[in-house]
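In this view, the complex is presented without one of its protein chains, the others remaining in place.
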Amino acid sequence: MTIDVPTIRKDFPTLAREVHDTRLVYLDSAASSQTPRAVLDVMDEYYERYRSNVHRGVYRLAEEATDLFEGARHKVAAFTNAPVEGTIFTKNSTEAINLVAYSYVRRRLGEGDVLLTTHMEHHANIVPWLHAQQDLGFEIRYIPLTEDGRLDMDAVPALLDDGRVSFLAVSHVSNVLGTINDVKTLAAQARDANPGCRVLVDGSQAVPHLAVDFRDLGVDFYAFTGHKMCGPTGVGVLLGRPEVLETMPPFLTGGEMILDVRLDGVTWNELPHKFEAGTMMIAEVGGLGAACDYLTGIGMDAIREHEKQLTAKALDALAGLDDVTVHGPTDVEVRGGAVSFAVDGVHPHDIGAMLDQEGVCVRVGHHCAKPLMRVLGVNATARASFYLYNDADDLPPLVRGIERARDFFAR
Amino acid sequence: MTIDVPTIRKDFPTLAREVHDTRLVYLDSAASSQTPRAVLDVMDEYYERYRSNVHRGVYRLAEEATDLFEGARHKVAAFTNAPVEGTIFTKNSTEAINLVAYSYVRRRLGEGDVLLTTHMEHHANIVPWLHAQQDLGFEIRYIPLTEDGRLDMDAVPALLDDGRVSFLAVSHVSNVLGTINDVKTLAAQARDANPGCRVLVDGSQAVPHLAVDFRDLGVDFYAFTGHKMCGPTGVGVLLGRPEVLETMPPFLTGGEMILDVRLDGVTWNELPHKFEAGTMMIAEVGGLGAACDYLTGIGMDAIREHEKQLTAKALDALAGLDDVTVHGPTDVEVRGGAVSFAVDGVHPHDIGAMLDQEGVCVRVGHHCAKPLMRVLGVNATARASFYLYNDADDLPPLVRGIERARDFFAR
Amino acid sequence: MSLEDLYQEIILDHYRKPKNRAPELADEDVHVHHSNPLCGDEMDLRIAVADGKLDGVVFDGEGCSISQASASAMTQAVKGRELDDVLALTEDFRLMMHGDEPSRPDDLQDGIAFQGVAKFPVRVKCALLGWMAVKDAIETYQSGDATHSVTHGE
Partner (left out) sequence: MSLEDLYQEIILDHYRKPKNRAPELADEDVHVHHSNPLCGDEMDLRIAVADGKLDGVVFDGEGCSISQASASAMTQAVKGRELDDVLALTEDFRLMMHGDEPSRPDDLQDGIAFQGVAKFPVRVKCALLGWMAVKDAIETYQSGDATHSVTHGE
């Protein structure tokens, strides 16, 4: 169960590229991953062979397009062990979380209720709650972090104690710190304190890198996004427990999601269609299905193991550099492959610009996690992130670029 | 300014296909159009050469991706003569209209207000209003249709008379009847009756087929969708007047659409980013930009003229058939290329299935326009729709299939 | 599989000369209305029960040839059977529409002609409409009601 990176790299066209006369070293998969040829082929085939709209077309092309689309739904559901009728396509994670914000949280929470989240969330899993709070006035509580960037589980009982937490929104894996959160335990604790509490997990950084089992986690909602998991841009997923989805009004409304429209009322369609309004991203859903096939072919456990080893090496390499600090856990058992770091006296922007010269792509900035930046006491970080197509050969250019930036800029 | 269809057809890979051992005759562009090679090439180049996330990436690939994305925004704005900062990308028309439903109509309309729409709307431009009405209790009025399927403009003054219409939602071109509505006049009338009235136009069937000039129409919002205009699936557009967009709260919230997030509040980003949450459909937006280039290269006026002539021929051919009735206007000056028809005693499903045997793709059903079906007194129609790659050669298979269905099924 | 296989003679016969198609039924016990708005199909189905058997069944409505013919063939196959037996036969037909071999091909009578519909996914709903209506009518009867209305989705 090991991964043959040189062979895998051949599947990803962009990785063959050179920039600034040097080999491209793509260490920004936490922002968006590369897309393998197999995924592009499925989308091209749709556009070139049976480009048409899905559902209820009585002609051959439309049947083929429907097979692609609904077939992909089965693949995504199987990939995450989720019910097919609870597998809803959105344009990205953000829309998936907003769906829950509008059709659940904004319909159910009010004054007296508490929404519990954490200090390490991506804006996608915090701004919808802050925005809803402005209108509805519920309370938001935050699970604090330990020194090394894990959720402070000791603080949780007190936060749940009064039984008023009716919604828990937590990320599975942090996009800045890499931390893997024990969302199964958290969900159980939240429900123990309040049986009516619903739980949403932001799995944007988990599904690409770990084997995720929706049913086993025992959560109500689980959001993720195609472009970070070898899929195309423009498609995301909300997994939901059908019993809960059934009780919710729709979010986006229009064609496809209704059964009947009279001027005095509307009959919503069945799950999952009730939550899929208008013409969907057909090619992209097909591509996401192909991405699930691709990742399954390599094996999610093998990918996790590979990234664990590579992350350990990267942490070692960075630990060996003067003036470099890594944010987040150093134990690779509880972290994924997103590694944020700071270089004393050098602004992340300048690190990123210098790394670009070495062909190394890293992300710099607040990573859409401003509240976490405040907790870390920084304005921005540089972040290298790893995926199945990276290996130890990618580390020397990273180290070289960091050293060059330090020597060039540090005052 | 004439169109060379045989040459154009070569740009569209699917059209070279055969089904049931016969040439494919694609007459379902009102549901979704074909996509030319030039659009696919732009998306492939993104995936193969500079696959990465946009905005604020400090490395070369991210700059290239940002250029593609923001460059496409300029192309789409120019194509529709709209302000760049009022050009917002969504996943489809339906989301564009829902954005206005959530961030404008649901925030502004209440009891005592009236939303005016028509009897010919697609569900995308009616269900969001019915859904909002359930929560807010405003009144909805409908502009009725004339016998030949045009808006009854004589009925409009009385509908506006009491000055309570504060929102007008109307389609530019009907997807069932083909009717082209004079939305510029309607918008002016609505504002005359109530200066605070805002106007949304559903241009899903207009932008692909006519030269649309957003500024000239004088409306507040204009929605359309990429997959019907030679673009990819998964991308749509909301054009909005910046002065109005500025006053609206955001819709989807998360990353990219904020400037700052503190735990006690959020600063929204500037237009258009305020309305674009999360990672956008980067490849698809690039593809849509390429579609604008493609259509501009051929010329929207030439396309309109070509479709006008072809539609006239199609209406003639159908008028010559016994037992066939066409819904909608017969004057091609006031209609586009969507032609719905009925065959006495034959259910549209059976027509569609028989046409498929002739290689002809038409849509059958309610076309997401149930209220219109009730006005027409039918449960469903068959609809042939034309685009720049269709020509008179596509009519004989259509006629042949209809005759075959009539002879086979009519009791 | 071609369209000719779909529209077999048996099916066309039922479509052109439907059996038990009527707007009313003497001794009606239950009346159900089923619609398939996505296709624009509407169906009224009425049953009369005597001695635990389906004594009478008629349908009426609008729909494509497949839905009309299938309802017609259904009425012939179920009439006179024990209620529970009709339910079982309905299940057999439903499974056939999902690609299974029917376990009671003879009892389905002309219903067996619809086996090929399984290959045309968009038409499966049409073929099922009448069968789902009779199943619902019996369950409505068993629960003690006289009318029921159902809207079918995807």
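Note that the chains are named A, B and C in the order they appear, and that numbering of residues resets to 1 at the start of each chain.
Going forward, contacts are C-beta pairs under 8 Å (C-beta built on N, C-alpha and C of every residue); 3 or more make two chains touch, one makes a residue touch a chain.
Predicted model, so just to flag it, every value in this text is computed and none were measured.
Trainee: What are the shown chains that the omitted chain is in contact with?
Mentor: A, B
Trainee: Thinking of the whole complex, not just what is shown, which of A:Met373, A:Leu388 or A:Ile402 touches the missing chain?
Mentor: Spelled out, the listed residue whose C-beta touches the missing chain is A:Met373.
Trainee: Identify the residue among A:Gly86, A:Gly240 or A:Pro348 that touches the chain left out of the display.
Mentor: Counting the whole complex, the residue in contact with the absent chain is A:Pro348.
Trainee: For a quick check of understanding: of B:Thr146, B:Thr185, B:Thr247 or B:Thr267, which residue touches the chain that isn't displayed?
Mentor: Looking across B:Thr146, B:Thr185, B:Thr247 or B:Thr267, the contact with the absent chain belongs to B:Thr267.
Trainee: So one chain is hidden, and I want to know which residue out of B:Pro36, B:Gly57 or B:Pro329 touches that hidden chain in the complete assembly.
Mentor: Residue touching the absent chain, from the options given: B:Gly57.
Trainee: Touching the missing chain, which residues of chain B?
Mentor: Answer for chain B: residues 55-58, 63, 66-67, 259-260, 267, 269-270, 273 touch the chain left out.
Trainee: Considering the whole complex, not just the chains shown, which residues of chain A touch the missing one?
Mentor: The missing chain touches chain A at positions 20, 347-350, 353-354, 356-357, 365-366, 370, 373, 378-380, 408-409, 411.
The rule is simple: only the chains that are shown with their structure count from here on.
Trainee: Rounded to the nearest whole Å, what is the centre-to-centre distance of chain A and chain C, using the mean of the C-alpha atoms as each centre?
Mentor: Between these chains, centre-to-centre, one finds 46 Å.
Trainee: State, to the nearest whole Å, the distance from the C-alpha centre of chain B to the C-alpha centre of chain C.
Mentor: That gives a centre separation of 38 Å.
Trainee: Quick one: chain A and chain B, Cα centre-to-centre, how many Å?
Mentor: Using C-alpha averages as centres, the distance is 31 Å.
Trainee: Show the residues in chain C shared as contacts by 2 or more other chains, in ascending order.
Mentor: 37-39, 120, 123
Trainee: Specify, in ascending order, the residues of chain B that touch 2 or more different other chains.
Mentor: 20, 349, 353, 356, 365, 370
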